[in-house]
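Contents: one structure, followed by commentary.
Apart from one protein chain that is not included, each protein chain of the complex appears where it belongs.
By written order: A, B and C. Residues from 1 in each chain.
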Amino acid sequence: MFADLYQQIILEHYRHPQNVGVVDGSLQVRNEHPSCGDKVLLSVCVDGDTVREVRFLGEGCSISQASLSMMTEAVKGLSVDEVRGLYEKFREMLHGHEPDEDALGDMVSLQGVSRFPARVPCATLGWETLFRALALESHEDNPGQPCE
Amino acid sequence: MFADLYQQIILEHYRHPQNVGVVDGSLQVRNEHPSCGDKVLLSVCVDGDTVREVRFLGEGCSISQASLSMMTEAVKGLSVDEVRGLYEKFREMLHGHEPDEDALGDMVSLQGVSRFPARVPCATLGWETLFRALALESHEDNPGQPCE
Amino acid sequence: MKAVADSLWKQVREDFPILAREVHGRPLVYLDNAATSLTPRPVLAAMNHYYEHANANVHRGLHTLSAEASEAFEQARDKVQRFIGARGRESVVFTRGATSALNLAARAWARPRLARGDVILVSELEHHANLVSWHIITKETGAKLRFIPLADDGTWRIDLLPELLQGPVKMVSVAHVSNVLGGINPVKEVIAQAHAVGAKVMIDAAQSVGHMPMDFQALDADFLAFSGHKMCGPTGIGVLCGKAELLDDMEPVEGGGDMIVHVGWEESTWNLLPYKFEAGTPPIAEAIGLGAACEFLGGIGLDRVRAHTQELTELAARTLDGMDGVHVYGPLVGRLGPVAFAVDGVHPHDVATLLDGEGIAVRAGHHCAQPLHTKLGASATARASFYITNQPEDVDRLVAGLQVVQEVFGVR
Partner (left out) sequence: MKAVADSLWKQVREDFPILAREVHGRPLVYLDNAATSLTPRPVLAAMNHYYEHANANVHRGLHTLSAEASEAFEQARDKVQRFIGARGRESVVFTRGATSALNLAARAWARPRLARGDVILVSELEHHANLVSWHIITKETGAKLRFIPLADDGTWRIDLLPELLQGPVKMVSVAHVSNVLGGINPVKEVIAQAHAVGAKVMIDAAQSVGHMPMDFQALDADFLAFSGHKMCGPTGIGVLCGKAELLDDMEPVEGGGDMIVHVGWEESTWNLLPYKFEAGTPPIAEAIGLGAACEFLGGIGLDRVRAHTQELTELAARTLDGMDGVHVYGPLVGRLGPVAFAVDGVHPHDVATLLDGEGIAVRAGHHCAQPLHTKLGASATARASFYITNQPEDVDRLVAGLQVVQEVFGVR
């Protein structure tokens, strides 16, 4: 039995996800894992170099949705570089390294995913999408708008 | 060693094939075994129900050429039904049955082919072609001409 | 009932050493047969025998190894021919799999015969192999797909067929057994009605051949496609069976060795059936393995294979649908193999992962049937699929596993 994969904190985020919704006038990016059907619409506001606001509408398994919920909580207020650093730590954990508990907070609960290679993409869907958004944001002809 | 396959009589027919050539104005049929490249041009004259003349131009292995040579000798003067009966006996031998030595004559030397399934088509190339010719011959709008 | 299913499982389990495997400390319960079936010893033995004793290329060799390989390869074709009741061996074209077979018929038969506005009729429950292959062709030709709709219980609205067959319907291409809903579709009726309006019919038999008796001639389909790996055979091989007169009329899609009579500098002439469609070195070991799979299943008897599989499938469908908070998609009877289901409050992926923790292999996702899932209103489902390597106890294990799932998610 995989009790350690499905920790209570994951299930709580799954049942009561944080930062659900769309921010008007924000940069919005859709993503989907075709093989499993997990979907997300991420809206992101970046102010200068700082991630101001992130919300999501998602559909998918507990791992992908809980991970999205935790990510939106964790990245708010961070600089783009800090977001990168945090993701690096998260990814290392998913690839079997000891987690940096202080940095990762709630996200440590996803450590068990590292034993399920097929589920790692679930845990990273939100992050992938976030980086796509940030890449668009920094792009010359940024299709997004400054947040209201 | 396969001395019994390559009997002297086969090699003689191979080196000195009988009935080589083309009969002017006869029914002519080409045939080829694409996988091995054995080729034949058979010319046949049928008079009523009797095979009057058969000649061939061929290219191929000792088995196919010797078998052609023997066939042209054997069928001359036979009725179409007799040709069929003879081929039946020949085929039975190639499929491992005891040969009817009286009927088959020289062709008994090809008995060894029965142990080499890959070579059976060599031994039957000429016969196949002969039956194609006879089928054309009996066809309504026979493209052949009476022999001179 | 359990006794019947039990006896077949007991008979064959020794042939599947993988059944002795443990997963996460629990004996494996393999319920992913619709994705690929397990492979019995005699099939592996036949392939290993080829590699260890007659390892040679076919058709073109005069030496002993090649003659033996060619004989084994062509005998495999004969076994397949008898297994599916094709009229002649020239109807049996070896392909890479069912997908390749469906694409071959779509490209070589349908494409040159379709004009803008022509219709290809499929159903709403098709596997991507029988949809995307057509999307490619409709894009190239301007022909259109039309769909046989599903009733609420996941069966075809066969009553609508006369209407659906109106207009320039050139081809009907439908699944014999759905890989999600598991229903055995009334293909015989479809074939009769389609032929009456002059349309050709292809049956995607990936989930039926090897699971129930198949008689291609009696069925009177024009084409039949299936894979080796779903019927105890190896990966890397499938079959397009077609009526010889249709195959004869088709141009080859791939060119190369073995499919030609004569190759000149600028052009070539084609070999006879079935070789015209088998360019290059064929999947030799795989064909031999598929032949052995036909013998293996034939030895059990396809009626028995079907009875066993259908009993377990329907038992599972009935039992799961009876559980609190569990819903089965599709019909509860007339069902062969797959049982797709939902657990309230738990995403199918989580169902699959937690069941894996119990040693139970099920699949979660859209099962290569996205449009069907749109119709079902679910982006994913969990699917348990049954075959001869299952026993009634597996249904008990599945039920117990689902109870664990519900407990972990607190939905009980």
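One rule holds for everything that comes next: contacts are C-beta pairs under 8 Å (C-beta built on N, C-alpha and C of every residue); 3 or more make two chains touch, one makes a residue touch a chain.
If you're wondering where the values come from, they're calculated on a predicted model, not measured in any experiment.
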Full-complex contact with the absent chain, from C:R60, C:R82, C:R113 or C:R157: C:R60
Candidates C:I84, C:I284, C:L315 or C:A340 - the one touching the absent chain: C:I284
Identified contact with the non-displayed chain, of C:G210, C:G242 or C:G365: C:G365
Options C:Q11, C:T36, C:T319 or C:Q403, residue touching the unrepresented chain: C:T36
Contacting the left-out chain in the complete assembly, out of C:H229, C:K243, C:R335 or C:R397: C:H229
Residues from chain A at the interface with the omitted partner, ascending: 32, 34-35, 116-119
Residues belonging to chain C that touch the chain removed from view: 17-18, 21, 23-24, 28, 30, 32, 35-36, 38-39, 44, 48, 51-53, 55-57, 60-66, 96-100, 102-103, 107, 127-129, 131-136, 138-139, 144-145, 147, 227, 229, 234-237, 251-260, 262-268, 279-286, 349, 352-353, 355-356, 360-365, 367-368, 370-371
Residue numbers in chain B that touch the chain omitted from display: 1-3, 5-6, 11, 35-39, 59-63, 65, 116, 119, 122
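The rule is short, and it goes like this: only the chains that are shown with their structure count from here on.
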Inter-chain centre distance, chain B versus chain C - centres from mean C-alpha coordinates, in Å: 47
Inter-centroid spacing, chain B versus chain A (mean Cα positions, whole Å): 79
Gap in Å, rounded to a whole number, between the CA centres of chain C and chain A: 38
Contacts with two or more other chains, residues of chain B listed in rising order: none
Numbers and ranges of chain C residues touching at least 2 other chains: none
